[in-house]
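The structure appears below as structure tokens.
For this depiction, one protein chain was excluded, whereas all remaining protein chains were kept in their positions.
Read from first to last, the chains carry the letters A and B; within each, the first residue is number 1.
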Amino acid sequence: MEFKQDDMHAELRNMYHEFAENEVKPIAAEIDKNERFPEENVAKMAEMGLLGIPFPEKYGGTGMDNLSYAQCVEELSKVCASTGVIVSAHTSLCAMPIYLFGTEEQKKKYLVPLTSGEKLGAFGLTEPGAGTDAAGQRTVAVDQGDHWVLNGSKCFITNGGPAEIYVILAMTDKEKGNHGISAFIVEKSFPGFSVGKHEEKMGIRGSATSELIFEDCIVPKENLLGELNQGFKVAMVTLDGGRIGLAAQALGIAEGAIAETVKYVKERKQFGKTLAQFQNTQFELAQMQANTEAAKLLVYQAACAKDAHEPYTQLAAMAKLVAAQNASDVTRRCLQLFGGYGYTREYPIERMMRDAKITEIYEGTSEVQKMVISGAMLK
Amino acid sequence: MEAKTKDLWVFVETKEDGSARNVGLELLNPGRRLADGQGGRLAAVIIGNKADAAVKAAGEQGADQVILVEGEEYAHYTTDAYVNAMEHLITKYGPTTLLIGATSYGRDMGPRLSARLKSGLTADCTSLDLEAGTGNMAWTRPAFGGNLMATIICPDGRPQIGTVRPGVFKKQAPMESHAEVIREDYHVPAGKIRTRLLEVIHEAAEAVVDLEGADIIVSGGRGVGGPEGFGVVKELAEALGGVVGSSRAAVDAGWIPYAHQVGQTGKTVAPKLYIACGISGAIQHLAGMSGSDCIIAINKDEEAPIFEVANYGIVGNLHEILPLLTAEVKKLKA
Partner (left out) sequence: MNICVCIKQVPDTTEIKIDPVKHTLIREGVPSIVNTYDTYALENAARIKDAAPDTKIVVISMGPEQAKNALKECLAIAADKAYLITDRVFGGSDTLATSYILSEAIRYVETQEGKFDMIFCGKQAIDGDTAQVGPEIAEHLDYPQVTYALEAVIDGESLRVTQQGPEEKQVIGVEIPCVVTFTQPPFDVRYPTIRRKMAANKAQIPSVTSAELAGIDVARCGLKGSPTHVKSTFVPVHESKLVLVKEETVEDSAKKLIGLLSDAHVI
């Protein structure tokens, strides 16, 4: 496995960084406080091409790769994990399955507006009774000859509400369990589709997390994504890729927290010395930096493997497991170095700690990542 | 070109009502010293329309000569009219040095004139001297955002031209005028003036809070005591021509909108003058303003950390002190 990071990656990272610092960081605390979806920045990201990074120009993408995409999510998440997950869910969970499994017509109709950022995307798998266990799906799709009818609901859907294009998993053959699931492309405007309850969350509060409701929702025949009853495969491949995005998010959160902490410990004085002059501070920073750098290599390695069309399922699971655990660990330790100020909303560190927790939970909990990793080991 | 005289000229810019802008009058002060050092006369050059008030003021600041060009085409500044007139005067009289106030018009005219005369210009000077031995002007100016000062000379090109920041020098007390007034009849035909003033935009002063662009910020914190407490802060800011800032505490208390907040979670500012009133100086506030050129702290608590970063401080009640400062500023500016 080799890293193929060239000048272009560095240049684009600078560009992501500038944007994150100038546009995302200034509103990060506010969107967290008000649970506000940052529409204005999503529009700016669309303009810049950040919503179509790892897709070919033919489909409106930039022609860059998954490594640069991961670095974009990382840079955004350094200052605002909500913005990071908006890009990640859109790119990995909606645009990517349409790119990988869609027909030429589907790509023209749905991928192009997604990559250009004209429309935002989301992915609906989780249900109240089916998260990690995909076969527990209760949403059903019934073939009505010239169209499908969907009934059921999805919950905890990132970008649910602002998104206009959804990739939705539903049972098409209950008897077959995982092999009876199919994927569909659903537009927000389809009759019978509605957005339900908006979740109030501990972290990533600027991102929308909503319930999706299907009541005799009519979906055109040609909107079946991939083959009939192959939805489980669509979901698994999608989640594999999604883990790279979320691992990058977790990595960014840790890096952002360390950067804030380094700045703070140089300013803050106790007992006549800056915090930075205490060995406890130095050792804590050193350990966190080393762990974070290790997580970074795993994340980039998984992205590069995907770019090289090599197997990356296990790499992505390891990257997400390690980066997510590290994000929670690092933000907690950074907050401790901040002391009382860190516990207040005057500083971003408590937000980062709240944001970090979700990375151990969504798109496969850390326990699921361990199942994936050990599954490959013990096969 | 060659200098025909050892004279030093000061361009005294006029306002539309024919009075002089302060900076031109200020420059007659060092102009006297430098002209004497060069062994020439000190002349004020005035271009305008009905500029009697400026002529009188220049005489009262000690100019030996006032060279005046009047005409309707000079009522509003235009590059073409002013540069053509200045070129005519300089070609005719040949001064050795020309000082121009670094106003927006001065900085428009200066470089254009220097390119036409193929002479050297040093912009935005903050100190003026004569080089020992040669008698050339030694122009000192800031560069690299004020991190570095450079002294520039112009050994051959004449006149040697410099623009000087307003407020660097002080006007003198008016004296009896002995100035010889020379009226130059020079007009620039309308066809040669390639720009037109189409509109003047009058803006509501309160509409915008430009903290980052402000040269002077007067900020209030918890110590102002309430929304009405910002009145004295606002008055001082207005008197100084500055804008009102605040600490997070005052914003969170709802005394003033967030747009005014300076600090880690607000704007980062580095004005020429920052006056912190009733602000204790928590790290998060200092992070947003410690780069200011000059910091003044006014606080009841002598131990407040704001004093550690301040250049000047007064310990006391801001509600008592600020109105006094406002009154002093008004006196100064009158």
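Just so it is clear, a contact is a pair of C-beta atoms (placed from the backbone, for glycine too) under 8 Å apart; a residue touches a chain by one contact, two chains touch by 3 or more.
Quantities reported herein were computed from a predicted structural model and do not represent experimental measurements.
Summary of contacts with the chain left out: across B:Gly94, B:Pro111 or B:Gly135, the touching residue is B:Pro111. The hidden chain makes contact, of the residues B:Leu27, B:Ala44, B:Ala85 or B:Cys154, with B:Cys154. Screening B:Ala123, B:Ala179 or B:Val224 for touch with the missing chain picks out B:Ala123. Residues 21, 79-80, 103-105, 107-108, 110-112, 114-116, 118-124, 131, 138, 141-157, 167-168, 194-203, 213, 216, 240, 272-273, 293-294, 296, 307-316, 320-321, 324-325, 327-329, 332 are the ones on chain B that touch the missing chain. In the full complex, chain A touches the omitted chain through residues 7-8, 11-12, 15, 18-19, 44, 47-50, 53, 57, 62-64.
FYI, only the chains that are shown with their structure count from here on.
Inter-chain spacing, taken between the CA centroids of chain A and chain B, is 53 Å. Interface residues of chain B, counted against chain A in their complex, comprise 248, 264-265, 283-284, 287. Considering their complex, residues 29, 267-268, 341, 346-347 of chain A touch chain B.
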